[in-house]
Every structure is written in C-alpha cells, then in structure tokens.
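With one protein chain withheld, the remaining protein chains of the complex are depicted in position.
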Amino acid sequence: MSLELKDISKSVGGRMQIYPTDLTLQPGTMNVLLGPTLAGKTTLMRLMAGLDKPSTGRVIWNGQDVTDQRVQDRKVAMVYQQFINYPSMSVYDNVASPLRLMGVSRDEIDRRVKATAEMMRLTPMLGRKPLELSGGQQQRCALARALVKGAGLVLLDEPLANLDYKLREELRAEIPRIFEESGAIFVYATTEPEEALLLGGNTATLWEGRVTQFGPTPSVYRAPRDATTARVFSDPPMNFTTVTVSNGRAGIRDAVWSAGDLPNGSYLAGFRPSHLSLHQTPNALPLSAVLDTTEITGAQTFLHLHHEGDRWVGLVNGVHDRDHGQQLTVWLDPAHIYLFRPDGALARSAPYAAAA
Amino acid sequence: MTKITLENLAHSYLPNPTKDSDYALKPMTMTWQDGGAYALLGSSGCGKSTLLNIISGLLVPSQGRILFGDRDVTSLPTADRNIAQVFQFPVVYDTMSVRDNLAFPLRNRGMTETEVAQRVAQVAEMIGMADTLDRRARGLTADAKQKISLGRGMVRQDVNAILFDEPLTVIDPHMKWELRTQLKDLHRQFGHTMIYVTHDQTEALTFADQVVVMYDGRVVQAGTPQALFDAPEHTFVGYFIGSPGMNVIDARIEGATAHVAGGQVRLAHGYDAHPGKVQLGIRPEFLRIAAGDEGLPFTIRRIEDVGHHRILRGRVGDTEVNVIVPEGQPIPEGANRVIPDPAHTHVYVDDWRVAPRASERAA
C-alpha cells in the first residue's frame, strides 16, 4: 500500500494553501509532517484523506487514482488534537463503532476490539465511558478507534498536543511500537522538531504551504537542503550569522575556517545551539558574544546570546549560571557549520553531517 | 512585592474530609520569598491548580492560613489581594485598544490620567508593544494577547505577586522561546514575586529559581532545577524531571554494592540495610553503554536519534531502562552492558531517597 501525491495543490479563494507538491509515501512507513502552525500540515492531511479535493493534481493509492473518491470509500483513519470519542458509549463500543458500520460479524468485532485494546493498553478500561478516563487514555481510545478498522492510511494531526508533558512523552515512546504492529502508513503532523526526531521514519518539513524537504528524518535534520528547512527543523531555533567567503576561507570576525571550494561572496552561516560550547575543543573557533539570559533545565543550560546584530541560543551540558550582560567566549567546531546562499539554498553542508 | 507564607495549609473539596485521600491538597507549610521566581510543577490533578486558586483567593482553604507579608489574607477576596494573574488562554478585553487594556486596572483604582499614561507607556515598552498601543486587542495573535495579560499584571507597581497558570499552552514552539526569555528578563529587571504553574518540566526548570514538584496533593520536593535533577528526593521527581525520566531499578544493597538483575554495581557510599522496596535511581545521562561483562546486562530495543543526543531504549532484567548517548559518541560493537556513574546513583527505599550510612556522611 503506497500513497502518491502527484503535483497536488490547494488554493482557497485565490490564496494558495498548498503549493504544487509531489510526495510518495512508501508502504508501512512513518511519515512526519513538521512545520509551525498554519504551515499547511492539516490541509495536506485533509488532501491525503480525501476530506478536501485538491485544486490541481491527483492522489494515487496503490497505483489507483482515488482523487474523486469519497473519504468513506477510502481506507483512511484520522486522529485529531482534540480527544474525539462518543461520550455516551463505553470504550468498547467506541472502538467497535467503525467495525459495526462496516457490518463486521459480532465475533470478529469482539476479537478485533480486544486485540486493539491490548495493543493500546486499554483492556482494563473497556467498560468505562471516555469522560471517566484521563486525557492520555481518552486519546488512546481515539487511536484505537482509528486503528481497529485496519485502515491502510492513518493520519494523526498533532495527537499529543493536548496532553501533559509526561503523558505526551510516554505515549510518544509507544507510537513507533503501535505503528510497527499496525503495518499501515502513518502520517503524523507536529510542530515540534524533537517529536519528529523521536518518531524517526521520514520527515517532510513544511513552511508556508510548501514541502521544503522530504526524506529519512535524521538526514533531513543533518542535511537540510535550505535555511528554511534548517530553521523549521531546529528547536531551539538554528543560529545564523552572515559571513564572507574569500579564497576558500570563511570568517566570522577573526574566526576563520575552510569553506572548501565555495566561490567568493556573502553567505549565511547556520549552526545548531547544541554545537556551541563553553569549553575549548580541538579545532573549535572562539566566538565572542554577550550573554543576555541563562535558562537552566537541570542537566543543561540554555545560553541566550547576542553576537553583533544576531541573536543566538546555546545549549550546553551542565549548569552554568553566569552573570548577565557579560562578554563571553563560546566555541564552535567549523565541522558543525552549514553555509547557505543569500537566497537560502544550501551551499555547503556541515562536514560532520556527511560523516554521521 | 511581598513574602508569601503558607501555614499548615490544606484543602478538600468535600465538606467533611476524614481520610488522607479526601484532600486535594495535603497539609503543607511553605514560604515563598519576596521577589523569587517559583514554579509549581506536576501532572493534572496533582493539586497545583488548587494551590494556585488558594493563593489567588478563588478558593478558601479548608484549614491553615495564607499570609502576604504579615497580613493574614486567608479569607480575603481576590480583588483585595493585589495580585496579578496570567491565564492558560489569553484573557484580554477584546473591544478595548491595547492601551485601554493596560490602563484598565489603573483606572479602576482611580489613578489620574497623567499617571496612567506614563505607566502604560512604561509597561508597553517592557513587553515590547509600544508600537501597537492603539490597535484593538481583538484580532491580535495569541502571544501578543498573552503579553497584554502580562502587561496588565505588571502595570500595577505594588502588585504582591504575579501568578501564571500554564501561560504558554496556546503558544507556538517558536514563540514560546521568545516569551519565556522575555518573562525571565522582566523578572530579573523588576523583581516581582512570580509563581508559575505548569506540567511542562522545561518551562518550570527554565523559568524558576525554585521548583516545587507536586504529586498527589503533596509537595514531594522543592529545590533548584539542579538539585531536582541531581538528587531527586522521590522517584516521582526523578521520573517527572528529565526527558526521559530517571531509571528506577529494583536492587538489593549490601554495604557499597548493589545487586541488580544478576549484575553488580559499585556505589559511591555504603548504605544501611532498610526494610521495604529498595531501588536504584540512575538518570539516563549517567549510564554509559559498553560491551563486556562489567556493569548491568542490557538489551537494546530501539535507538532514537534526537539530534544532540541519542536515546537507547532497552531493558535491564525486566525493567525498561533508557540510556542517553551524546551526539558523536559511538555505540560500541556488541553493546550489552550499561555502567552507572556511582556519583549519580541514588538509593530509594519505598520511593524516597535514603542517605548513605551515617558514619560515611560524617567523613
């Protein structure tokens, strides 16, 4: 089972919501749609599900054109940010409801509901009503309802956004297992880069209605095709500064490193907060910045810096509660620096990414 | 600005509480220093909202007193407590301009227009909304609205405390960064007592000087982010703080050695024998993955690459254990062991951390 979007686009009232996009989701893969609110994640999902009709382009399911097919006739399931269950039915009946609509036999329903409940760890709650459950359990119930009918395409639209941090963490760790057991194509929309990384699989980054890159999650993360993708797929946000390259050397002030065979000109250097360090490491360049604020997470410290006009964030291990407003030297290994052209396209990837 | 004292405070939503479990908030005594940045951290239903409502005056506690400075405010209504609050969803007066929103609490207190104008201009500058003062509040983005609610709190100079009730819930991840740092800056500059309620450890730890972790109506630990991370007093704190949380593994302790799932671990100190459920608590950051026969037997189930580190999910015996491996550090071929860092390995008896043997502590 594969899903192919061919040159698909969507505009509403003359406004482009999704620019022409080609995307192929392979059978049995986990696919993350990553982007900020209003980037077009939900719109793209609705096009995949058939809830909306694309303005142009075709949707191909298993080699068959399903663009004009109704949602009801497609094998899709969707889970939303809100916990959507039938409040007056028990969990058992909730999970059984899609099967009853399909006219499955009683025994078969019982078997499948129990198997799904087991997989979602809902077995002890089958007799309860959804509102008697915790938020995490309610969402498990909604997930179970989506999975029970054995849909080939399961769409999850920020399913964990309304849960407590820790519940989110627990359920997120379970989703890959559930996905593997179901064998369906999963599409998972999120605004959080960390969530995309934890889920693995493939990631499509979205920005203002465009899919900027699609590929295996770690490779999109480490080898972004342009500055936009790098910005979307980085939390805390990626740090940027303008640099000049001349004769194969790039420089931020006095810190100079090899830029390979890049032509001379102005570039945008980008590097991730976790690659800034307070300690000198071999090859690292010293950069001078002013410390605005520190935030301590217990294990790590966020350093909020500014370097001339640029605002940077550093994520360093350990607790470093330094005085604010002081001049600070932070160290950066040039192997971790990406160079982008002024139009945003990647000019030179960070050397470490190629090695990883 | 003032010191807040909770004296033997407890609350039950039932009229005649008898058992411990009848209390949404179990008896606690605590002092919040003037000008401190505090976070109340816990999952939903842990009592943190009850406590916040008691401080804000929405609830009168079933027992105990709450003091602002030396003044007993236990039964004082919200309006007379001189506090400010930022809610989960932005609360702004939609039909007013940003300026009128900010001026509202001052005008209600009968301040002259010149004073109001001066103060509003100041606060607008602080929250970075000086350019949008004449815009109508309706139609602004969620983060702008949250800034207005914050500004409405800060506009009164004499406010006793600013309370935050999960204020970043509806804010996009990218904006969360900006608002959080701005909040931190404001706290540093103006030194208001701030109390921040959240279920999100990152928000709590990054915001607060003191984090109060609540579990089942009780304060299980209050301390600096570092203390909570380094030495969780209760397994819940270990689990709740850190991502993933602390690994808790059943063990048998003999002096300075722990026996776990057929393996042995050296501890930094010797421990007395304790009756009850004995467990080791080790954070994923302090487990090292190795191959060989030193340490604890570990089977890897799954590796998650989170960018700046990898999470190895696996098992020690029957217990799920996570290990964090920093970016760039290789995982050895045939990895089958984890080695705990003795300095960061804690012993828990019935979920509470126990100190090493007395003789050693003196040494």
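Just a few scattered comments:
The chains carry the letters A and B, assigned in the order they are written, with residues numbered from 1 in each.
Definition applied: a contact is a pair of C-beta atoms (placed from the backbone, for glycine too) under 8 Å apart; a residue touches a chain by one contact, two chains touch by 3 or more.
Assume contacts and distances are computed from a predicted model.
Not every chain of the complex appears here, and the one that does not is recorded in UniProt as "ABC transporter permease", selected from "Phosphatidate cytidylyltransferase", "Cytochrome c-type biogenesis protein CcmE", "Chemotaxis protein methyltransferase CheR" or "ABC transporter permease".
When the missing chain is restored to the complex, the residue among B:Q85, B:Q221 or B:N322 that touches it is B:Q85.
Where subunit B meets the missing chain, the touching residues are 56, 58, 77-79, 83-85, 87-89, 91, 93-96, 104-105, 108-109, 149, 152-153.
By our rule, only the chains that are shown with their structure count from here on.
Averaging C-alpha coordinates per chain places the centre of subunit A 26 Å away from that of subunit B.
The residues of subunit B lying in touch with subunit A in their complex are 43-44, 172-174, 177, 180-181, 184-185, 188, 199-202, 205-207, 224-226, 228-230, 239-245, 283, 285, 302, 304-308, 311, 313, 326-328.
Across the complex, subunit B is touched by residues 36-37, 134-135, 164-167, 169, 173, 176, 191-194, 197-198, 200, 217-218, 221, 235-237, 272, 274, 292-293, 295-299, 302, 304, 313, 315, 317, 319, 324, 352, 356 of subunit A.
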